[in-house]
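Our next item is chain A:
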Amino acid sequence: MSNAFIAFQKNDETRSIVEAIIADNPNAIVNEQPGMVKVDVPGRLTIKRQTVSDLMGRDFDLQELQIHLITISGHLDETDDEFTLSWNS
Partner candidate 1 sequence: MDMKANKKLGLKERYALMTRDLEWDTTYEPMDKVFPCTSYEGIKIHDWDKWQDPFRLTMDAYWKYQAEKERKLYAIIDAFNQNNGHLGVTDARYLNAVKLFIGAVPHLEYMAFRGFSHLGRQMVGAGPRVACLMQAIDELRHYQTQIHSISNYNKYYNGMHDFANQMSRVWYLSVTKSFFDDAYTSGPFEFMVAIGFSFEYVLTNLLFVPFISGAAYNGDMAAMTFGFSAQSDEARHMTLGLECIKFMLEQDPDNLPIVQRWMDKWMHRGARILGVIGMMMDYMLPKRVMSWQEAWEAYYEQNGSALFNDLARYGIRPPKVGQLAAFEKEHISHQLWAGFYQYGALTSFHTWIPSDEEMDWLSSKYPNTFDKYYRPRWEYWKEEAKQGRRFYNKTLPMLCQTCQIPLLFTEPDDPTQISYRDTEYKGEHYHFCSDGCKEIFEHEPEKYIQSWLPAHQIVQGNSFNPGTDPTAPDFDVVGAVFQHYNMQHGRDNLDFDGSEDQKNFAAWRAAATKN
Partner candidate 2 sequence: MSTIDLRTVSITPLRQTFDHLAKRMGGDKPASRYQEATFDIQPVENFQYRPTWAPEFEIFDASRSAIKMQDWYALKDPRQFYYGTYTLARARMQDTAEADFEFVESRGLFDLYPAECREIALKFYLPLRHVAWAANINNSAVAAYCYGNSFAQPALFACMDQLGIAQYLTRLGIAFGDTDALASAKKAWLEGPEWQDLRRLTENSMVVEDVFELFLAQNLVFDGLLFPLAYSHVENALTTRGGPLVSMLTRFQSEWFADNGKWVDATVKTAAAESEDNKALLAKWTCYWRDRMAAALKPIAALALGDQAEGVMTEVVDQFNVRARKLGLPV
């Protein structure tokens, strides 16, 4: 199965986002690089607004991901509550 992935600039906000991905995607593989953190998940990667909000201790809007994103792979679907990347095959 192909990996869907997402990469962020490393900072305090993305620390919580990555933590949320790990919590919600049991197969997540985290890869740390200089200034950047990349998370791969086989097939489907989901970011849940509520999990990120809980970890940050404040309301989080999924569109805030815009500020930190570096790259993604997979088809994107975004609602108010979930941001999902997936491959069909």
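On the choice of candidates, all candidates are chains of the complex that A comes from, given by their letters.
Following the convention adopted for this analysis, a contact is a pair of C-beta atoms (placed from the backbone, for glycine too) under 8 Å apart; a residue touches a chain by one contact, two chains touch by 3 or more; residues count from 1.
What you are looking at is a predicted structure, and each value in this text was computed from that prediction instead of being measured.
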(message) Given the candidates 1 or 2, tell me which one touches chain A in this complex.
(response) 1
(request) Provide the residue numbers of chain A that touch candidate 1 in the complex, in ascending order. (result) 2-3, 9, 33-36, 63-64, 66-80, 87-89
